[in-house]
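Yeah, one chain of the complex is gone here, protein chain that is, but the others are all in their spots.
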Amino acid sequence: METLLDLWAAYGSTIAFAMVNALFALSTYAVLSTGVLSFTTVVFAAVGGFLAAQSVAHLGIGLWPAFALAGIGGAVAGSVVAAAFLKLDSHWMALASLALVLITRVTVLNTPLLTGGVNGLVVPMSVPMGDLVILLALVAAVFWRLHRSWYGLAARAVREDAAVASTMGIPPRGIQFTAFVISGAVGGIGGAALAFTLQFISPETYFIGMAFTMIASTVLGGSFHWFGPIVGAAVFTALPVTMQSVLPAIEDVAKGVVLLVIMIFLPRGLVDPRAVGLRRAARRRVSAEEGTDV
Amino acid sequence: MILFLEQALNGWALGSLYALFGIGFGLVFSTLGILNAAHGTYASWAAIVGYYVVERAGLPFPVAVGVGVAAGGLLALAVDQIAFQPLRSRKAGMLGALITSIAFWIILDSLAGFATEQQSLAFPAASFPSGMIDIGPMKVGQLQLIIIAVLIVCTIGIHLLIQKTRLGTAMRAVGWNEVAAALGGVNARMVILLTAFLAGATSGLAGVLAGAATSNVSFTLGEGLMLKGFAAVVVGGYDDVRGTAIAGILLGIIEVFVAQYVSTALRDGFTYSLLLIFLVARPRGLFGSAGFVRA
Amino acid sequence: MSDAALSRPLLELDTVVKTFGGVTAVGGLSTRVTRGSVHGLIGPNGAGKTTLINLITGLFHPTSGAIRFEGRSLEAMQPQAIATLGITRTYQNVRLFSGMTVLEQVMTGCWLTREVGVFASFLGLPSARAAWVRTREHALSLLARVSMDHRADELAETLSYGEQRRIEIARALGSRPKLLLLDEPTAGMNHQEATAIGRLVHELRDAGLTILMVEHNMGLVTEFCDDCTVVNFGRLLATGDPATCLADPDVQEAYFGRKTDAERIQALR
Partner (left out) sequence: MIDRNKLAGMGAGLLAATVMFGAGTAGAQPAAGEYVFGFVTETTGPLAAAGVSYHRGAQVAVEEINASKWIGSGVTVKLSEKESGSDAARAVQAMTQFVADRNVLAVTCCILSPVAGAMRPVAANAKIPLVFYGATLPGLPQPPYVSSVVALPGPQEVKMTQLIVDKMKPKSVAYFVNADNEGFQNRFKAAQKVMEGAGVKTAGVVSILSADTDFTAPATQAMGMNPDLIMVWTTQTPAAGIIAALRNRGYAGAITASDVIAPNAVFKKIGEPLAGVPFPIAFAAGVSSSPEAKAFADAFQKKFGELPDTYAAQGYTSVWYMSQGLKSLSGKANREALATALAKVGSIEHNVYGGLPMVAGQADVQKALVVNWSKDGKVVAWEPK
């Protein structure tokens, strides 16, 4: 029992960070699942993080209102980004969103009144693990419903072939706009969750490293089902910890190699609903050849 | 006035490094359709290899440049074949390649740290043309002039290569559509390899020169070039090397003058605001071609 | 079909021009598709047939000229708006969605007739569920129509080319269109399968749908099309009933080249 408690104490924070990263990965997944590669989750996270940190410090609001506020802030940022960038084609969209991440850091650095500037900001509130679990569960439930709704079906169609989807009456830009608003809200909430987990945020908290981590988590876990990003975030967060105990000297190298190997052998990620269908089809072919019933 | 001219030249030389790096990055993006996060590490490694050629093997600087360039190119080839080729054959698209490039970025960056013992090294001042030349009342660094000249030569060379040669036509064809290029009798595999090598080599060149010019040979070298080189590519338009070159130089000069006459704190803000303006107002960059039609 | 309805065309193309860079894909083409007819669009490869389909569905916008559907101009409209008016299509190279089951493909095609808001569907309201079930049944009935209902839960990409073409037709029917554009619906099919498609087309016409189809199989054109338009190099060669069109010397010359080829057409019949 004591060992269990020790384990929990040792890896509790890893689990907390995995859950926060899962929120970021879901935010990235929200737009990726409509065929848009965007790094702007970092921007939404910064908006949500600083908004939440400042509002608990100065407005004295509680944890959950702060999450709500961060979500709204992120959603607003998401709709602004979508309005400005959705006209760009996919390659430019990716570059533009990356540029926006760089601009965000400069903005954060130069608005010390809002963000604490280079010195960062102490966050006078922390999020209990239980609340974090509930938060992630709520967000996951939203994605679960989305996946099974008309929006989910339309999003998949837009992702696979936007032109074809449009000739069936599905407005790709409209779907992608919605995706950005969802991504913004979830990213904002994630940013707040990170602020409450770290209890200290600075311009470096929301920067390139985070952009690459979240996109890697999403694609590693699989960007074709909402469960993929959650799995990916867990794996990607646990990797450094695992590697540190196995190969402490070259843990980063090992982490990179693991990422590389998974992506080469499972380019669609760890969770891939299509692979299930393909396996079923292959089985059916085999049994058809053998002349037996399925 | 002399100060103004000297600073303009400083900015030009600095921007030339951004541009030189950006050309390689843009080449890979436009021809191979890969947003390569590992591209910065080619520059770091080229500089590190070049440093050891001078420091350990005692060879002259031009040899170090040559070896660094080759190292950058070969590294790019290796990364392409290990990280991108398996995905290419499965049509995994830009996304998969981005992730494998992130993997290589992590690996190569951390190995570069080991190669330099986590230190920032510098080429001995005596080993490269580090002196000053007087041009009238102006003082100009020899290496600065070399960097400026190298960018001009590389830009013209690569532009001619892409626009005027059979290989260039093939590269553009691959850029549009690999399948179509293969059907059209172009050996797509060969074009991909050459493009990867060329991109790695130019970035390697930028790396060695930047390592010497800034007295900073370390695993952080590439990251700095990457951010600014990336900005040059976006402002210039990723499918035209001339645009990248001009945008890079422009960014360098703007940086220097904003720092001198406005504020250093706002310097990067200026650069990235320019980036944002281009993204929104002229998303195809300075020379970018009109949108192509896809149905 | 009453004379009045026949006299007013469902779709009208008026000197439509489309150029890409310096290349003219469609050069001032005019034709009309009569309501309730099966209209064949024929011409050699590269004649601009698929470009025409793309222009009608809004994936391309014409450089000049007018496209009217039930009297409304389509030139400046987005594809999704055109689909809303009642025009859907299939593709020359089948373009089904990767990773979706056969049923999901067709459900996606039912987007415009889903009878429920996206938000209500997200919340899973009872009315939304009922609408979902109705749409599902509609999709299954469409699949039955193309004899694919037994494969409803399988990944579409694991099926044969001919099967995929039929799924695409079912998907295009999902939103109950008025005009269906079929781009080479029988490519890669054997004679039997192709005839089945021809019959399906007739059934659909008889149910009130108008069909514009690009078709290479001259046998099918003469057998199943009520009218046809022959194009070459983006220009109109002939229009009218299939037999007259194919007999046109210009068509013979341009489409079938030399006389020996003209004989082959007999064999195809």
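Labels for the chains are A, B and C, by order of writing; each one numbers its residues from 1.
We adopt the following convention: a residue touches a chain if its C-beta (ideal position, glycine included) is under 8 Å from a C-beta of that chain, and two chains touch if they have at least 3 such contacts.
Because the structure is predicted, anything quoted here is derived from the model rather than measured.
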item: Chains on display which the left-out chain touches in the complete complex; value: A, B
item: Residue among B:Gln85, B:Thr169 or B:Thr214 touching the omitted chain; value: B:Thr214
item: Among A:Phe17, A:Phe67 or A:Phe212, the residue in touch with the chain that has been omitted; value: A:Phe17
item: From A:Gly60, A:Gly130 or A:Pro248, residue that would touch the chain that is not displayed; value: A:Pro248
item: Selected from A:Thr178, A:Thr205 or A:Thr218 as touching the chain missing from the view; value: A:Thr205
item: Touching residues on chain A - with respect to the absent chain; value: 6-14, 17, 109, 118-120, 122, 126, 197-200, 202, 204-205, 209, 240-241, 244, 248, 251-252
item: Absent-chain interface as seen on chain B, which is shown; value: 3, 6-7, 10-11, 13-14, 17, 110, 113, 117-122, 124-125, 130, 132, 139, 141, 144, 210, 213-216, 220-221, 224, 255-256, 259-260, 263-265, 267-268
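Basically, only the chains that are shown with their structure count from here on.
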item: Centre distance in Å when chain A and chain B are each reduced to the mean of their C-alpha atoms; value: 30
item: Centroid distance [mean C-alpha coordinates] between chain C and chain B, Å; value: 48
item: Length of the line joining the C-alpha centres of chain A and chain C, rounded to whole Å; value: 40
item: Residue numbers of chain A (touch at least two other chains); value: 163
item: Residue list for chain B, restricted to those that touch at least two other chains; value: 295
item: Chain A contact footprint on chain B (complex, rising order); value: 29, 33, 35, 37, 82-83, 86-87, 90, 92, 94-96, 98-100, 102-107, 109-111, 114, 227, 230-231, 233-234, 238, 265-266, 268-269, 272-273, 275-276, 279-280, 283-284, 291, 294-295
item: Residues on chain C engaged by chain A in the complex (per definition of touch); value: 57-59, 78-80, 82-84, 88-89, 91, 95, 97-101, 104, 107-109, 111-112, 114, 116, 118, 121-124, 154-155, 158, 171-172, 174-175
item: Sites on chain A touched by chain C in the complex; value: 145-146, 148-151, 153-154, 156-157, 160-161, 163-172, 178, 224, 273-274, 277-278, 280-281
